[in-house]
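Let's turn to chain A:
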Amino acid sequence: MSKKILIVDDEPNIVISLEFLMKKEGFAVAVACDGEEALAKVASFAPDLILLDVMMPKKSGFEVCETLRSDPANAGMLIVMLTAKGRDTEVAKGLALGADAYVTKPFSTKDLVARVKTMLGIV
Partner candidate 1 sequence: MLSGWFIALLATAYLGLLFAVARFGDARADAGKSIISANVYALSLAVYCTSWTFYGSVGRATSGGLSFLTIYIGPTLMLLCVGVIIKMIRISKAQRITSIADFIASRYGKSQLLAGMVTVIAVIGVVPYIALQLKAMAASVDVLLEHSGGSFQVLGLDSTFLIAVVLALFSILFGTRHLDATERHEGMVAAVAFESVVKIVAFMAVGIFVTYGMFGGLGDLFQRAAASADLGRLLQLDSSRAGTWTALIILSGLAIIFLPRQFQIIVVENVDESHLKRAVWLFPLYLLLINIFVLPLALGGLLHFDGQGINPDTFVLTLPLARGAEVLALLAFIGGLSAATGMVIVETIALSTMVCNDLVMPILLRSTGNFVEKRNDLSGLLIGIRRAAIALILLLGYIYFRAAGEAYALVGIGLISFAAVAQFAPAMFGGMYWKQGTRAGAVAGLLAGFLVWLYTLLLPSFAKSGWMTSGFVENGLFGIGWLKAQALFGLAGLDEISHCLWWSMLANIGAYVAVSLNTKPDAVEASQAERFVDVFRFDSRNTEARLWRGKASPDALVQLLERFLGAARARQQLAAYAGSRGAEHWGNLPADADFVQFAESELAGAIGSASARVMVASVAQEEDLGLEEVLDILDEATQVRAHSRELEAKQRELEAATTELRDANDRLRELDRMKDDFISTVTHELRTPLTSIRALSEMLHEDPRIDLADRTRFLGIIVNEAERLTRLINQILDMAKLESGRAEWTTSEVDMGEVVRESMASLEQLFREKDVALEGDIPSGLPFVLADRDRLTQVMINLLSNAVKFVPGGTGRVQVRVAGSAGLVRIEVRDNGPGLTPEECVVIFEKFRQGGNTMTDKPQGTGLGLPISRQIVEYFGGNLWVESEPGAGANFIFTVPLPAPDDNSGRQVA
Partner candidate 2 sequence: MKRANPTRQRLAALGLLGVPLLTYPLLSLPSGELGGIPATYLYLFGVWAGLIVLAAWVAERRK
């Protein structure tokens, strides 16, 4: 059974590109365009890994990450934070809140795919 990936971003064009990229690699993909929708999709879709944008309306990526990590049921879920802000403090904050990796926009598609695969143990 293929691994499931949830893509969360408020930029539709980024969602389009990530969705295409991940589907092409054979992952099952679901998308959400804000933090609240992301939490709902986590419950229904039960992804193995989340690509989570930081700057979003309604609920920021940090908040989503914190909420997910507070529930032990999601302990095995991998979270990759995506951000267009590259400050060190943001990276540190994301990792402190329980994210497994931090990727700065714009990213190399090759690197991102390799990273996701490594994290999911598919090499």
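Rule of thumb we're sticking to: a residue touches a chain if its C-beta (ideal position, glycine included) is under 8 Å from a C-beta of that chain, and two chains touch if they have at least 3 such contacts; residues count from 1.
Picked so that all candidates are chains of the complex that A comes from, given by their letters.
The shown structure was predicted, so the numbers you read here are calculated from the model rather than taken from an experiment.
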(message) Looking at 1 or 2, only one should touch chain A in the complex. Which number is that?
(response) 1
(message) Under the definition above, what is the set of chain A residues touching candidate 1 in their complex?
(response) 10-14, 16-18, 20-21, 24, 33-34, 55, 57, 84-87, 104-110
